[in-house]
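With one protein chain withheld, the remaining protein chains of the complex are depicted in position.
For chain A:
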Amino acid sequence: MSSPSIMETLFQRTLEDLIKGFRLQLIGESAFISKAMEEIWKEIKSTNLQTKSIALQKLSYLGSLYFVDMSWSAFHCIECMSSPRFSQKRIGYVAVSQSFYDETPVLLLITNQLRKDLGNVNEFEAGLALDCLASIATVDLARDLTPNVFKLLGSSKIPLRKKAIGAILRVFEKYPDAVRVCFKRLVENLDSPDSRILSAVVGVFCELASRDPRSYLPLAPEFYRVLVDSKNNWVLIKILKIFAKLAALEPRVAKRIVEPVCEHMRRTGAKSLMFECIRTVVSSLSDYEAALKLAVSKIRELLGDEDANLKYLGLHALSVVARKQLWVVLENQEIVIKSLMDADANIRSESLRLVMAVISRSNVLDISRVLLSYGLKSDPGFCNEIIGSLLSACSHNLYEIVIDFDWYVSLLGEMSRIPHCQKGEEIKNQLIDIGMRVRDARSQLICVSRNLLIDPAFLGKPYLYGILCATAWVCGEYVEFSTNPTELVEALLQPRTSMLPPLIRAVYLQSVLKILIFCMYSHFQKWGSISFPSSHNLEGVLSESISKGTALESSDTLTSAQDDVFNPRKLRERIRLSFLLRRTDSVKSLLSNCCVIELALEPLLGTHEVEILERTRNVLGLIELIKQQIPDQLFPEEESLSREELEVWKLIRSMNDASCEELGPVSFTAQEKIRIPEGLVLEENLRELDLICGNLQPRSLSFFPQREERVDEWHDSEWRSREDLEPSNESMSLLVEHRKRHGLYYLPSSASNDYPLANDPRSGEHVPDETEDLVRLAAQSLAPKKKPNYSKPRPAVVRLDEGEATFPVVSNRSNSKYDLLSEVVHDVLQETNPMDKSSQKGKEKVRGDIPPGSKENLQDLVDPRREKLGSGKSKHRSHGKDRGHKIPQKVDGEKDENSERARKKGSHRHGRNKMRQRAEEQADLLAQTPDQIPDFLL
């Protein structure tokens, strides 16, 4: 031993020194850690194992509490591990199980050390090795050490055997073939009289069964015995978990265990066991009425408890029942509704989930009302949770539960008005979606949109911009349903819109353009029907007006036109006089509309945002065009008028045609349907595109269809000759007048920002304050109505042919490793059966302490092997369906089984690659033989 290492040994800081130093340090945590690490770095290289192990201990302290990197110390860990002294060995083992991963390179070096320690006579050292194996076992380790673990499974030292049982779980997981060696001994431990062994082995089976319950059905008799005999709550909870899985698969197991489970539920004082019984009943035994009733009464006890934990679990159990038995929830609705106001967020969301579980066509109106009023009173987070779940519940499967779309659209509007509403994006999508899908909802949609657009307060809330964008689009697209387009234009152009981001503002302007086109179109349509009844135009006008569906107007024209034929001069005079007044009126309103738009848009001509600029110019160009025409038309000269007007009319008509083409939902597979033209070379990699259009940003307004761009272009060319107008004095005076009339839309001159809140809870009309009221309300709403009485039928919702809403479901392929494991378990169970049976018989003789009842049960209980031969085919089939794809190997018939096993024996020893190969083969097999499903239990 060299002298520096002695010095190190003597003056080395121990872990305790380090911890004390940490508490006294003044240099800051990270500085202290790096200083300590320097020390450790030096000490750990020492040849003295004591010094090394203490350094390693310090390192593992820092590693586990301060997450210092430990990977570099792998080799030192192994050195400490192989120390002959227990204290050093233990430090080494702790460090290894803490810092080793599957990829750690020196992992291969520890195999021998582990093997040696597993065989150690000192039970503590062997225990350390098992602990370590349980946390770091890899495929290689598991394979190489299986024989040693197997030996320990039969050890006479209880603590060691227990640890071996715990460790076997990880070994099985990594190396499924270990099952062939160890499974029988593991099963034997189920008979152990020692409760600790039993607890460990049941824990292992619980874990195994949770991954693949079907493989463990043959062990049901053993489990059943434990269920009946054991008095240990830890064991019972685990065994109940196993049975919950098994009973769901096999009705006869369910029938068997109902009684004992209920017995436990009645008898036990431990809440944990009682809850497990409840969970087992509600999840797997809900077909047994008596058991379910008992469970429900226990759930009610839990719900009424003061303890938040029990309440939460009660609600949780209810939500499990709700999937099958809604009445249970209805019975407890009062508590559920009250829990919506609980102080605990977990309880609140659990009860929200419950309410969502019972929502249906008949009660969606009332439930939404109750929930929203709760949402208004609770904190923003939960409020958004409520809104979110309402939105997703209502939109589920193309608004399946919504019948009254007018109501739903108003509800969306109401939601947007809730302060802190963060679901703007979802509301936006639904507004647009409903607009496109539900024709009958459009007039209400326009109405709701108008109310949202017109409120200047919304423009100050960035999180609502998405909704505003949607409403603006709706107003433009479905303007024909509006009663007052002028109002919409004013709302879209109110001064506060300058606060919107440019892209949304562009949507606003586009909508203005569409509304303007619509106004003009309807104006000229009225006009056209009376203004050129000269004989050569007659047919054209007639068909025009009829086809456009202005019924009243056209019948007028018809009569006038017919009269016209007989007495042209006189009648024409009369009609012209009578309509001139009306026409002047509408022209005036059109003109004032145009003025409003012009005034609002002039300033935008200086903007730098291309989207805004382009649309502004489009609108202004159109107005300019119209203005040139209109003054003549007030006092038109007959001949020139009809020709001039026809030009404008044509223009407006084609623009209107372009914008009134209906938009529909697009299937998500639409693009796939386009056939790739021959000779087209599609590149896999589009990186080269970056060179060309790297600077372009993708447009985010994805719901604008192409056709509008086309309209703009077309219009632009018409508009080139436009001259810029100076804002005249006249328009200034108009502006002042406008301000006087619509002061609401203007910023106050004092520039204070005290806009009224969009939805002031205080001013809310119907927010019931009393919880009692809500509960009563909810009680009414939750109760199933006998005959929902609707004044009108549910409107048609556009649905595409193929299921558009069902996105390709990721196939539920279970892990091949688990497949492998269950396959082997299955094999082993088949092999060990006869032996098992004989040994069981022997054991039964010895075990005189079994109560006679349970013995009977034991014999009655389904023994899979015995009953397999006499199985009814029909039953067999009926179970085949839901079993599906889970465990392919098990699905082969018995003959296949044998040949399969023979083949497997050949390939048994070839390690990992072979195993992987087999997994693939399995997948193939699965694909080939999907319908051969033998059931060895029936």
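Convention: contacts are C-beta pairs under 8 Å (C-beta built on N, C-alpha and C of every residue); 3 or more make two chains touch, one makes a residue touch a chain; residues count from 1.
What we mean here is this: contacts and distances are computed from a predicted model.
One chain of the assembly is not displayed; among "Cytochrome c oxidase subunit 3", "NADPH:adrenodoxin oxidoreductase, mitochondrial", "AP complex subunit sigma" or "tRNA methyltransferase 10 homolog C", its UniProt protein name is "AP complex subunit sigma". Screening A:176, A:203 or A:413 for touch with the missing chain picks out A:203. When the whole complex is considered, the residue among A:47, A:272, A:297 or A:498 that touches the unshown chain is A:272. Per the touch definition above, the residue from A:120, A:135 or A:443 contacting the chain not shown is A:135. Of A:52, A:76, A:143 or A:163, it is A:163 that touches the chain left out of the display. Although one chain is not shown, part of chain A still touches it, namely residues 1, 3, 6, 9-10, 15-16, 19-20, 23, 50, 57, 61, 63-70, 85-88, 90-91, 94, 98, 101-102, 124, 130-131, 134-135, 159, 162-163, 166-167, 169-170, 195-196, 199-200, 203-204, 207, 210, 232, 234, 237, 241, 271-272, 275-276, 279, 308-309, 311-313, 343-347.
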